[in-house]
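This structure is in structure tokens; I'll ask about it shortly.
Moving on, here comes subunit A:
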Amino acid sequence: MIDLLRIILTPLIGAILIAATGRSPNVRETVTLLTALATFLQVAPLTPEVLAGARPALEILPVMPGVPLALQVEPLGMMFALIASFLWIVASVYSIGYMRGNKEHHQTRFYVCFSLAIAFTLGIAFAGNLFTLFLFYEALTLSTYPLVTHKGDEASMKAGRVYLGILLSTSIGLLLIGILWTYSITGSLDFVPGGIMAGKIEGPMVGLLLFLYMYGIGKAAMMPIHRWLPAAMVAPTPVSALLHAVAVVKAGVFTVVKVIVYVFGIDLLANTSSAQWLLYVSGATVIIASLVALQQDNLKRRLAYSTISQLSYVILAAAILTPISVVGAALHIAAHAFGKITLFFAAGSIYTAAHKTNVSQLDGIGRRMPWTMAAFTIGSLSMIGVPPTAGFLSKWYMLSGAMSSEAWFAVGVLILSTLLNAGYFLPIVYAAFLKPEKPLGDDHGDNHGHGHGSHGHGEAPLPIVIALCVTALGTVALFFLPGLPLELAQDLVGGTP
Partner candidate 1 sequence: MIADQLPALQVALPLIAAPFCVFLRRPLPAWGWAMAVTMACLGMAISLLLAVLHGGPISYHVGDWDPPWGIELRVDMLTAFVLVLVSGIGALVMAYARESVRAEIPSERHALFYAMYLLCLTGLLGMTITGDAFNLFVFLEISSLSTYAMVGLGKGRQALLAAYNYLILGTVGATFYVLGVGLLYMITGTLNMADLAERLPAVANTRTFVAAAGFLAVGLSLKLALFPLHKWLPPAYAHAPSVVTAFLASTATKVSLYVLIRIFVEVLAPAFRAAHLPGPLSEGDVVTILALVAMFSGSFVAIFQADAKRMLAYSSVAQIGYMVLGVSMLTVTGLSAGLVHMFNHAIIKATLFLAVGCVFLRIGSVQVKDMAGLGKRMPLTMAAFVLGGLSLIGIPGTGGFVSKWQLVMGAFEKGWWWAALLIGLSSLLAVVYVWKVVEVAYFKPAPKDAPPVKEAPISMLVPLALIALCNLFFGLQTDWSLGVARAAAASLLGGGTP
Partner candidate 2 sequence: MSWEEVIGLANYWLFILLMMIGFYMVISRGNLVKKIVGLNIFQSAVCLFYISMGVVKDGTAPILDSHFTVYTNPLPSVLILTAIVVGVATTAVGLALVVRIKEAYGTIEEDELLKIESEDGE
């Protein structure tokens, strides 16, 4: 199955081409779009195979005895790869509008690192064992570092330090140790349905190993190692949108789900009391992050905390440890990806058109930017879990999973957090459409000295509007046509729950 390698190589080669054509922006951006398209067109045809039960695999290099660099496609990875490669196309369109609209510097570096990040994300999605996954995981951290610090000023350097510091220290200090521990007790790092640990480890050690994994996967942003995510918001918005709402953070929760399902095995964890802490910690993260989000005035920071809380939904759902809740977790990866990227696109659109970054500045903006705010509304509804959006679906599965296993704590968290989500998203929608616009003088926000007031702007550039409409539509479409992700998610737990 050499085409697996080709899929990952496509964006890598794209990155080289982008670097080579950096002098002429039009060619460079065409290359970006073409690469994105080519990647998606190679990922998509794999889907029927995987649904039919095939597990295409490829061993690239026998790096160390028993620890090869290997790829393998399984349902969850398939879904993740589909989401990432599809949204990359949309995000490429968006970033062209955004980067040009904001006259950002170093655009070539931006596009190169972006393609690299996608290549590594696909590598994570298709990783055939924990070693491969870890390799791409670290590569993703490093390739996104230049994107986070894109501005190159003191603030972004500090943010970059937090970003790299937390992600590297958790992965090297905990995750690597966890992986090696796993290897030393099981002699294998492969992903096997049902887990590889049954009978190899028991009692409190399971809890400890689970701790190493859950806190080692810093990208899943479980409290208290979540600080890198708000810090990463200094990056240009397309980065926040695709990477810090989709690729990077989803790589985190994707790894979490994979570890729980394929390494530990649901049954092992469900029967071990020392592994129960995960449910409570992730539940607490959901609530606390929502509460923090309520207090954020900076729109991107509010979205970042919302992401932290939504990521912990996935962990929470996986930690309920019933097949149906794991389906919910997988679905939520998809649903949140579409919803959150829409929200970030909208935030970037507002910044590009009006140079506004704070929630308190958004009064009445819905009338000037109807498309943007309509998309924002759809995204918000999905976050809250209101039909007809994708968020409803995943929450439904999570709730029924929690109910069926009588995990009342999880049920409580889900209900309470839905209220909180509504609490921090609906006021924005309300203000944007129903409040009158504030006069010019009140504009106290961060205007970056561009001299734009709140007056005299309309919608954002066309590529931006197109991109955010597509993702908003996707959010709704997922509700009505959940077939594909649902089938993949059910395949993950081995049949219809």
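The definition used in the following text is that a contact is a pair of C-beta atoms (placed from the backbone, for glycine too) under 8 Å apart; a residue touches a chain by one contact, two chains touch by 3 or more; residues count from 1.
How were these picked? Simply put, all candidates are chains of the complex that A comes from, given by their letters.
Treat the numbers as computed from the prediction; the structure is a model and nothing was measured.
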Looking at 1 or 2, the one that touches subunit A within this complex is 1
Can you check the complex and tell me which residues of subunit A touch candidate 1?
-> 61, 63-65, 67, 69, 131, 134-135, 138-139, 142, 149, 152, 157, 160-161, 164-165, 168-169, 172-174, 176-177, 180-181, 183-184
